[in-house]
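Then we have subunit A:
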Amino acid sequence: MPNTTVLVVDDSKVSRMMIITIIKEKKEHWNIIEAGNADEALLACEGKDIDLCIIDYNMPGMDGLTLAGKLKERYPTIPMTLLTANVQESSKEKATAIGVEFMRKPITEERITSILNMLISS
Partner candidate 1 sequence: MTCNNFNTEIYESMIAQIAHGIVLLDSNMQIQYWNRWMEQKSGITQKDATGKLLKEVYPNANLLRIDKAITDALEKGHSSSLSQSFSNFNLNLSSNAKKTLTIIPQIYVSPLKGSDELCLLQITDVTAAVTKECMLKSIANEAQQGRQAAENLSQLKSSFVATVSHELRTPLTSMIGSLGLIKGNVAGDLNNAQAKLIDVAHKNSELLLNLINSILDLEKIESGTIEFDFRDISITNLLEQAASGIAGYGEQVNINFKLKSPDEDLYVYGDYEKLMQVLNNLLSNAAKFSQPGQSVTIFAQARNHYVRIGIEDQGQGIPDSFKATIYDKFTQLDSRDNRNTSGTGLGLAIAKLITDKHNGKIDFHSVVGKGTTFYIDIPTSSELDVDNSNPQLNKHQFAG
Partner candidate 2 sequence: MKELNELQIDILTEAFNLGMGNAAASLSEIVRSEILLSVPELSFIDKATATKRLAKKTKSDLSGVSEDFNGPFSGKALLLFPADQSLALVRLMLQDTVPLESLTEFEEEALNEIGNIILNAGLSSLADMFGQRIETDLPTYTHGSSEDIINTDTTDEVLHKIVLFLQVDFTIKDADICGYVIYLLDVKSMKDFTNLIDLYLAKIS
């Protein structure tokens, strides 16, 4: 079976670093594609198989929610999670509407692990 691939999108380099570090600790052999903004992300995963997306909600340019929507079109069945510090009902609803999960920031080992488990169990 080809390697599991995770797409990590966040405009903060340090945040990406943290997420990737945690993933690598739990699942050494998984593939990671990282991007600093929505456009980069769409380009980077073109023609590739992705199994999980972890996306920062609040990014300049196209925001995380819009990006998730676009990615859902390409990969309708894979789990996706939006990361945000700003947990409001309205944002949650928007995410649920397109079948995307919601996770609070700050980035912690627990939170990232539970996202990974989402993929493993599906």
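Here, a contact is a pair of C-beta atoms (placed from the backbone, for glycine too) under 8 Å apart; a residue touches a chain by one contact, two chains touch by 3 or more; residues count from 1.
Regarding candidate selection, all candidates are chains of the complex that A comes from, given by their letters.
Only a predicted model underlies this, so the values are computations on that prediction, with no experimental measurement involved.
For subunit A, the touching candidate in this complex is 2, chosen from 1 or 2. The part of subunit A that touches candidate 2 in the complex is made up of residues 12-15, 17-18, 21, 58, 60, 84-88, 90-91, 105-106.
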